[in-house]
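The complex appears here without one of its protein chains, the remainder shown in place.
Read from first to last, the chains carry the letters A, B and C; within each, the first residue is number 1.
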Amino acid sequence: MTTELRQTDQGRPLPDDRLKHVLYLLRLCRYFDERMEALYRQGRLPGAIYSGRGQEGTHVGVASALEPDDSLFPTHRDLSAQLTKGLDLNRVMAQYWGRIDGYLRGRDGNSHVGDWFGHRTFAVISHLPIAYPVACGAALAYKRRGDKRVAMAICGDGSTSNGRWHEAINTSSIHRLPVVWVVNNNQYAYSTPNTLEFGVPTIAERAAAYGIPGVRVDGANVLEVYAAAKEAVDRARSDGGPTLIESVSLRWRGHAGHDPAKYMPRELLEDHMANKDPVKNFETWMLAEGIVTAGDVEEIQKRVEGEFEAGFEFAQSSPYPEPGDVTKGLWVEDGYWTSEPGRGGGTEAS
Amino acid sequence: MTTELRQTDQGRPLPDDRLKHVLYLLRLCRYFDERMEALYRQGRLPGAIYSGRGQEGTHVGVASALEPDDSLFPTHRDLSAQLTKGLDLNRVMAQYWGRIDGYLRGRDGNSHVGDWFGHRTFAVISHLPIAYPVACGAALAYKRRGDKRVAMAICGDGSTSNGRWHEAINTSSIHRLPVVWVVNNNQYAYSTPNTLEFGVPTIAERAAAYGIPGVRVDGANVLEVYAAAKEAVDRARSDGGPTLIESVSLRWRGHAGHDPAKYMPRELLEDHMANKDPVKNFETWMLAEGIVTAGDVEEIQKRVEGEFEAGFEFAQSSPYPEPGDVTKGLWVEDGYWTSEPGRGGGTEAS
Amino acid sequence: MAKAQVEAGAAGHGAEPRGKRTEAGEATYLIAIAEALWEEMERDERVYMLGEDIGAYGGAFKVTEGFIERFGDGRVMDTPIAEETIVGMAVGSAMEGMRPVAEFQYADFMSSGFDEITTVLARYHYRSGVPLPVVLRGPSGGGVRASSFHSINPEPWFAHAGGIKVICPAFPSDAKGLLKSAIRDDNPCMFLEHKWIYRRIKEIVPEEPDFLVPIGKADVKREGSDVSIITYGAMVHKALEAAENLAQRGMSAEVVDLRTVYPLDEDTVLRSIEKTSRALVLSESYRFLGIGAEVAATIAEKAFEHLDAPVERLSPPNIPVPFSPTLEDAFLPGVSDIEAAVERLSAW
Partner (left out) sequence: MAKAQVEAGAAGHGAEPRGKRTEAGEATYLIAIAEALWEEMERDERVYMLGEDIGAYGGAFKVTEGFIERFGDGRVMDTPIAEETIVGMAVGSAMEGMRPVAEFQYADFMSSGFDEITTVLARYHYRSGVPLPVVLRGPSGGGVRASSFHSINPEPWFAHAGGIKVICPAFPSDAKGLLKSAIRDDNPCMFLEHKWIYRRIKEIVPEEPDFLVPIGKADVKREGSDVSIITYGAMVHKALEAAENLAQRGMSAEVVDLRTVYPLDEDTVLRSIEKTSRALVLSESYRFLGIGAEVAATIAEKAFEHLDAPVERLSPPNIPVPFSPTLEDAFLPGVSDIEAAVERLSAW
């Protein structure tokens, strides 16, 4: 039941190649986020965007602690965690543009994505935090079967006010389920600040009410996040029960693309952007440690940009779903999801 | 944020006449509970019964701390608290027998009673703990209007696993609402013991997760319960925000009339009945303090029995509701609830 | 036509251990349900049960009595009072290949898990292709003096959710065969047991381990030629009683038991209307947007040319189920109401 702000771990918690991968992921998520917002502002991206900028340390950090077989139950804000889990950028982008090659075959948009059969991520549902209880169920299955697997769920600070949050954590505690509860405390729920969401200083301390360990980490430090998540995942995997992790950062952008976030104090944002940038922080450390050179970083950035362009092209050239398929696949026996989907004619933009 | 087991307060926290009234209430609730069970077993009482036996210290104790204008939001188990608040036994019993003179005009039965316009008690709804959020709303009204009034809600230990419990307490904490949250921890939810309901030793300690005071009291000691409730009510009334009170007792009978409670360890029950009887405990103390004599007690008992007999007679002779009125009163404009109700012909038993 | 017998006594609340058939081999509806659960638990170890007080206690209605002794608490899981989480856990475990059967203590408390049921369970497969073989079961319906919060007919809400099959059997054999089908189905199923029927109706129930009744198929429980009574659940028994009385007076009512209310077996319904040309739609769910509304609208749309009279609906008004006997009796459609409606329709 420790609740403490962890210090940056100055050692190397991961082999160099994995550290480089973390840097790649941070850069990828940041670039994706920026470019998608630009496209949204240009009116070239349909639907909504929910920026995870400033919170990449949290998302990349926690998801890096999972094995491929472990499952992840994210929200709208957590695309970076899904990308960390391994989702294919092409298919993610096809989803944003409503195309048949999206993971959900055009049936849902934006970050409401998931790839259960491949990377074991739950296709995001808006209602908050509705996947918390579902994560309990996956963890229950692992425990019952003796699988050494772990479920991880993420939600935001505001979601902790909801009854499902309490129910799921409480139930996981009673049955010591192998689950890791992550709260991405980005200090706001839409326009609502922490002070209007709960009456205690931290979320991590609430773990005591469930008799489980709670830890508060600095989301600006991906290694600190990773270390806490790894400990929690290991604990869960060795039948030590659930953990609550609060990772603190700031939502740098509005709630969604349309929100200018005028309610957020300018100084708070400026401080975070200047001093608590998880991408920059980690890059600086990597350079200082000599794990990467400036040239490596440039290369990573090039790779990221190339992947984004490729994803964009892929999405634009992927066809829309066949309108006649709209009613298919409600029932398993329709066979829609086990057969090739109809591809409905030409594309819009390319 | 104190969480402690309070010692019996050996002083006299109330004037003697109020102490005598407490004894009367304890005796009344006990007798009512026993007689209703007997009638149920004889097949003379329709519907269900939810015994509060062994928990009278909790119910009479907390409700005694309320002023007439304060509101009470109870559950199925808390009839003793409603009787303490002042409900008319005749009308309560008419409700059990489905008669028109019941508080709900025969539309609901058993302890699912309430008298909002008179004694400010919420008509119990089964779904647990569905009245917790409603109590927030009443408290909000008091606070907004500057009324020096308090709302009190009661639920059982098992109900604390439900999301609404968390939501309501959390919200009350954020807005410092004048509300007192009572948990009647009778150690079981139907057949489910505390260990399968939550993963912490006490419920009171969970108050810390909301930044509000939490206190655990001995339900076998009505004065200890009363003192804690009084402190909480006073705090709420003077804008000090909510309090969580866990009052520990044991459910002496099954969940409802049909349940023999075979899952409950015999020794646990015997210990409670022998040593933790809130009625006997208080009576002993009253006699020892010389506030009542054995003769007074006998008189109280006589009064209680007389009132029960009168209630029974009243209920039996009250007519059933008019069948033709069944659809009336869904909407306020029907006028059903502001006019005299139709009284549907003869009675059954008398 | 199914053979059934109405027991004299009231439902009561006493325990009745699983498998206690009568000497003649008859099983009550409750026993038939327990048998289906037991057999499927034996057949497939992925099947497990979760719910409140279903373990040592055996469930509020004692449907799961004896199960924890046989299958252990790993497969008979007592949960906290957290319906959203019961459903969510069922979903999550189903995603990982288990086949959960969740018991609601009363179907009334399904509203406490409504969001997980309608937002996650009902929509997840359509969106993502992940099968969710989840069964939600619970006692529904009125007529037992249990008032507003223990008498609900929630089937219209969930039938409107789109992605959940909703089953409301009236007879022990149908209950057994349909529950086994539901557990074997790869889609979410809601299985609504009617508590008025639990111990009242018994019949000889097949014992073959693969006895299945297909989901989505109605059954004509009594043939007739003058009027079709389309109904389900406890009302089937009222309809059969009314039909019997009407027969004495020379009127011939056909009784169609929907058995599954969603998806609806339109073919069987329409075939019956083609035969009789008159439809009485009888449902225990509230009139407004109750199951009867969908059935009546379907008949009006698809059997228009066959109708010799308006489609009449008979169902309770849109009010909470009241407690007092005078009120509940006025609330529920009764045998004489059914007879009167059939007579009205016949006279058209």
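As a convention for this text, contacts are C-beta pairs under 8 Å (C-beta built on N, C-alpha and C of every residue); 3 or more make two chains touch, one makes a residue touch a chain.
From a predicted model like this one, the values you see are computed outputs, not experimental measurements.
Participant: Using the touch definition from the header, name the shown chains in contact with the chain that isn't displayed.
Facilitator: Computed over the complete complex, the missing chain touches A, B, C.
Participant: Just name the one of C:Arg21, C:His160 or C:Lys217 that touches the chain not displayed here.
Facilitator: Here the residue in touch with the unshown chain is C:His160.
Participant: Out of B:Arg107, B:Lys230 or B:His272, which residue would touch the omitted chain in the full complex?
Facilitator: Looking across B:Arg107, B:Lys230 or B:His272, the contact with the absent chain belongs to B:Arg107.
Participant: Touching the absent chain in the whole complex: find that residue among B:Ile174, B:Val200, B:Met273 or B:Leu287.
Facilitator: Considering all chains, including the one not shown, the answer is B:Ile174.
Participant: Among the options A:His112, A:His175 or A:Arg216, which residue touches the chain absent from this view?
Facilitator: A:His112
Participant: For a quick check of understanding: of A:Ala189, A:Val248 or A:Val279, which residue touches the chain that isn't displayed?
Facilitator: Considering all chains, including the one not shown, the answer is A:Ala189.
Participant: Can you list where chain C touches the absent chain?
Facilitator: 108, 111-112, 114-115, 118-119, 123, 126-127, 148-149, 156-157, 159-160, 162-163, 262, 264, 286, 288-294, 296-297, 299-302, 304-305, 307, 309-313, 318-320
Participant: Considering the whole complex, not just the chains shown, which residues of chain B touch the missing one?
Facilitator: Residues 71, 103-105, 107-108, 114, 116-117, 122-123, 125, 127, 130-142, 144, 151, 163-164, 167-168, 170-171, 174, 329-333, 336-338 of chain B touch the chain absent from view.
Participant: Residue by residue, what part of chain A touches the chain that was omitted?
Facilitator: 46-48, 98-99, 104, 106-109, 112, 125-128, 158-159, 161-163, 189-192, 196-198, 256-259, 263, 320-327, 330, 344
In the analysis below, only the chains that are shown with their structure count from here on.
Participant: If you average the CA atoms of chain B and of chain C, how far apart do the two points sit, in angstrom?
Facilitator: Centres of chain B and chain C (C-alpha means) sit 36 Å apart.
Participant: Once you find the CA centre of chain A and the CA centre of chain C, what distance in Å lies between them?
Facilitator: 41
Participant: Mind pulling the residue numbers of chain B that touch at least two other chains?
Facilitator: Within chain B, residues 161-163, 196-198 contact more than one other chain.
Participant: What residues in chain C touch two or more of the other chains?
Facilitator: 80, 82, 84-85
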